[in-house]
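Every protein chain but one is kept in place in this view of the complex.
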Amino acid sequence: MQTNFQLMRKLLMVSLGMFAFGYMLVPMYEAFCLWTGSNVLSLSERESKNSMNGRASMPLNTQVDTSRTISVEFDTNVRGPWHFSPMTRSLNVHPGELVTVMFEFENIQNRTMSAQAIPSYAPQQAAAHFNKIECFCFNQYTLAPGEKKLWPVTFYINPKMSKDVKTITLSYTFFEVGASV
Amino acid sequence: MSAVLDTHGHGDHAHDDHGHAPSGWKRWVYATNHKDIGTLYLLFSFTMLMIGGVLALLIRAELFQPGLQLVNPELFNQFTTMHGLIMVFGAIMPAFVGFANWMIPLQIGASDMAFARMNNFSFWLMIPAGLMLAGSFFMPGGAPAAGWTLYAPLTLQMGPSMDAGIFAMHILGASSIMGSINIIVTILNMRAPGMTLMKMPMFAWTWRITAYLLIAVMPVLAGAITMTLTDRHFGTSFFNPAGGGDPVMYQHIFWFFGHPEVYIMILPAFGIVSQIIPAFARKKLFGYSSMVYATASIAILSFIVWAHHMYTTGMPVTGQLFFMYATMLISVPTGVKVFNWVATMWRGSMTFETPMLFAVGFIFVFTMGGFTGLILSMAPIDLQLQDGYYVVAHFHYVLVAGSLFAMFAGAYYWMPKWTGVMYKESRGKLHFWWTLIAFNVTFFPMHFLGLAGMPRRYADYPMQFADFNAIASVGAFFFGFAQVYFFFFIVLPCMLGKGEKAAQQPWEGAEGLEWEVPSPAPHHTYETPPKLNADANKVIG
Partner (left out) sequence: MKSIPNKLASLLCHAGVWAGAWVATAAQAVNDLPGGPAVNQLNLPEPATKIAAEQNSLHWMMLILCTVIFVAVFSVMFYSIWKHRKSVGHKPANFHESVTVEIVWTIVPFIIVILMALPATKLLVAQKDTTNADLTVKATGYQWKWGYDYIKGEGEGIGFISTLDSGQRAMSDAGKPQGDNYLFKVDNPLVVPVGKKIRVITTANDVIHAFAVPQFGIKQDAIPGFVRDTWFRAEKVGFFYGQCQELCGKEHAYMPIHVKVVSAEDYTKWVDGEKKKLAAKADDPSKVWTQTDLIARGEKVYAANCAACHQANGKGAGPILPLDGSAKVLDADKLVQVQVLLNGQNNGAMPAWKQLSDTEIAAVITFTKNSWSNKTGQIVQPAEVKTARK
């Protein structure tokens, strides 16, 4: 009987331990992703000094590398009845150069809606050194019926970007918040 | 009490510990005997093989000609999905567990499995799971139709049968994990004295390694399908980009399970063949330790190759290169195994009874599948062949001509031990040639279809693909009939006791402790650990 109780206590401790482990996984994963850089979308943003809220801050002493030109294309995908398009289709930028691009968004429905933009990069590894200082994709927005907005994306490409990346496509998909799949 | 259904010949037990042994339905529902549970698994998996086979024939009937003749595309997708799920989780995996249950205790000189009651639970869990899977066709919206791989976000669009399917797979996973624990503990703790690990039969070795793989990856599958479930119903966005999720992550998680899973389905087959070839060549297995190490290498390598199923998802080139190299590497230990089998045959003294026919057939046809796998592993070529019929041909070659042939070989080899009756050799040979030819007629043309660009999971196809599809369909029906023949003319007569009485060791060159007990094997064997000879394959004293 004694050993049965001991066994039960051990098993209970193991169960509680595993449960606690499950909870700890959340901060553990964050730390792990930070350490390995798996969380590429915000890697260089965290790397920057003076970063505010995980966003990149104004670059200090970043030399503009005029020897390299990277073509950045802007693409939009709409997942619902609204208009969303970039004001510029593409730009040639130098790494280190600060650039701002505007995107137009219009809620053409007769109702208020909330939406969130999700960015995606092609090639994928471009994401690691594409630093967005300001982007409408950082927040959710609510628009009244018929409301039209012009939003900026301010970014610079870290000169650490791999030399064989010559074209980057930055694509945004706007999803409605609260809509089903 | 053996596996023979006709039970009035049970007077020759040495001793009957429990004169109050259950009979009738209780014997089976409360079974804790490894032989009974093995029989249950084998019969269950054969039933699932037939159900999965009917689904395959429905698919092939529709694909016999271009144009939709029999079903609409939604139902067709349900057929392809359920055919895959039922065959993988209902036929192949439980069948190997059935073999393990029957043979491992006998081969290591143990009286039963380590956890006899958990063994019972492992089996009976499969029944509700199997019913849920097969019954999902009758749920609103029909069965899941996202392919057996259940990729997100398509699974998020499926009806309630998807949830039933997820539940069923959780149960099957739990059953497999418990079975694997049982097998590992049995092998590690219950070998007869003198049987060191490196003297164990190859079937026990391959199952031990398979069991580790199962324990490692079934929880990963459970994770992937649970995330699918919460995405579907509980507002999570693991695979939904709108919430910051990533559909490709599902594929990573699934294939991290999926790749070891296919090795789980082949390693026990390697074990069976490694026992049959030496028996019928009358020569010891060539390179025993090498075979053990090769199996272990295959198992370890299987963990680092999963993304070769994902070459077209857009991963960076370094990723593609890594997975390509690792996958190509697996062909080396696999090749070593093939060479060792051929070396076992070399200068042996072979006879070609049905088990040997299936074992040699296995080597021949499985190697073809292995080569198409090597071709698929080359990422640039895979770009042309991914998601097409070449892949379908490849995996049917390794799973059907691989695992299933090895199972037939094992069934013919051990049936005399299970039932006490010899099957008719001429019928076995007929079954073999019929199966081999029908199999190749069905699946060889699929290589051409894949090279020509025919995609998989297509209910209808461009007309240029018509002839090869027609040939494949005809072959499929012949293949199906062959297995019906197998059941009615080989299995059933043996189970009913109709046939020549089997000797204790019907195969001249066979070695192993299973041949040291009578045929049929008594209900309880090796109740006391046997004394073994130096090679641990004969009982002395």
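Remarks
Letters A and B name the chains as they come in the text, with residue numbers starting at 1 for each one.
Everything that follows uses one rule, which is that contacts are C-beta pairs under 8 Å (C-beta built on N, C-alpha and C of every residue); 3 or more make two chains touch, one makes a residue touch a chain.
Fair warning: this is a prediction, and the values are worked out from it, not measured in the lab.
When the omitted chain is restored, the residue from B:M126, B:A242, B:A472 or B:V517 that touches it is B:A242. Touching the missing chain, out of B:Y30, B:F121 or B:Y325, is residue B:Y325. Here one chain is not drawn; of B:P73, B:G194, B:G223 or B:P529, the residue touching it is B:P73.
Counting the whole complex, the residues of subunit B in touch with the unshown chain are 64-69, 72-74, 77, 145-147, 151, 153-154, 157, 240-242, 246-248, 281-290, 312-314, 316-317, 320-321, 324-325, 328-329, 331-333, 335-336, 338-340, 342-352, 360, 363-364, 367-368, 371, 374-375, 378-381, 383-384, 386-388, 448, 451-455, 457-468, 470, 474, 477, 481, 485, 488, 509. Taking the complete complex into account, residues 71, 73, 75, 77-81, 89-90, 108-111, 118, 120-124, 164-167, 169, 171, 173, 175, 181 of subunit A touch the chain not shown.
Following the convention adopted for this analysis, only the chains that are shown with their structure count from here on.
Those residues of subunit B that touch subunit A in the shared complex are 153, 156-157, 240-242, 244, 314-316. Interface of subunit A with subunit B (complex): residues 79, 116, 118, 122-125, 173, 175-177, 179, 181.
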